[in-house]
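Chains shown are a subset, placed as in the full complex.
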Amino acid sequence: MNIKPLFDRVVVESVQSEEKTKSGFILPSSAQEKPQTARVVAVGPGGVVDGKDVTMEVKIGDVVLYAKYSGSEFKVDGKEFTILRQSDILAIVE
Amino acid sequence: MNIKPLFDRVVVESVQSEEKTKSGFILPSSAQEKPQTARVVAVGPGGVVDGKDVTMEVKIGDVVLYAKYSGSEFKVDGKEFTILRQSDILAIVE
């Protein structure tokens, strides 16, 4: 996918709930208000956001935890993606 | 169209959902809460917005992804346009 997020935005790709991370982390896909795990597929350049300097801490390939309902979802070639602000990402799961 | 957006505003022209971008990006036109793709047709000069310096990162011709319902829509000669703040633009699609 050739998408360049602006500023502090990050594109993530849904991680199947069957898929375990190295730490054995599983989130039931039916958990409505629970944070979501996803794999980072594109990262904005950071820079000045709302007059404040933002450094990007996540990188492509990171599996991250983010609050469900943050960001906007879209589809490319049948795959579901979400575009988030980095500040919506809670943690990196290793 | 001869419209000069002020400050950090950007005018975009709706991209038909039948139209594929280079990356094969398609958004079903019926997807109500999904981000929209559009082509930039006019870009404001940037400058000080709410006391913060804004540099314009998008340029005329860019295909961008923006959150539906941001901005204001208007029509010129039957074509639909939307005027957005640059910060409402999520990503550039290539």
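The letters A and B name the chains in turn, as written, and every chain counts its residues from 1.
The rule we apply is simple: a residue touches a chain if its C-beta (ideal position, glycine included) is under 8 Å from a C-beta of that chain, and two chains touch if they have at least 3 such contacts.
The model shown is predicted, which means the values in this text are computed figures rather than measured ones.
Enquirer: Of the identical chains, 2 are shown. What's the total across the complete complex as given in this file?
Expert: Altogether, the complex is made of 7 copies.
Operating definition for what follows: only the chains that are shown with their structure count from here on.
Enquirer: From the C-alpha centre of chain A to that of chain B, how far is it in Å?
Expert: Centre-to-centre distance between chain A and chain B: 23 Å.
Enquirer: Using the touch definition from the top, list the residues of chain A that touch chain B in their complex.
Expert: 1-7, 9, 11, 42, 44, 48, 50-51, 72-77, 83
Enquirer: Show me the residue ranges of chain B that touch chain A in the complex, using the header's touch definition.
Expert: These residues of chain B touch chain A: 22-28, 31, 33-35, 50-53, 55, 57-58, 65, 67, 86-87, 89-94.
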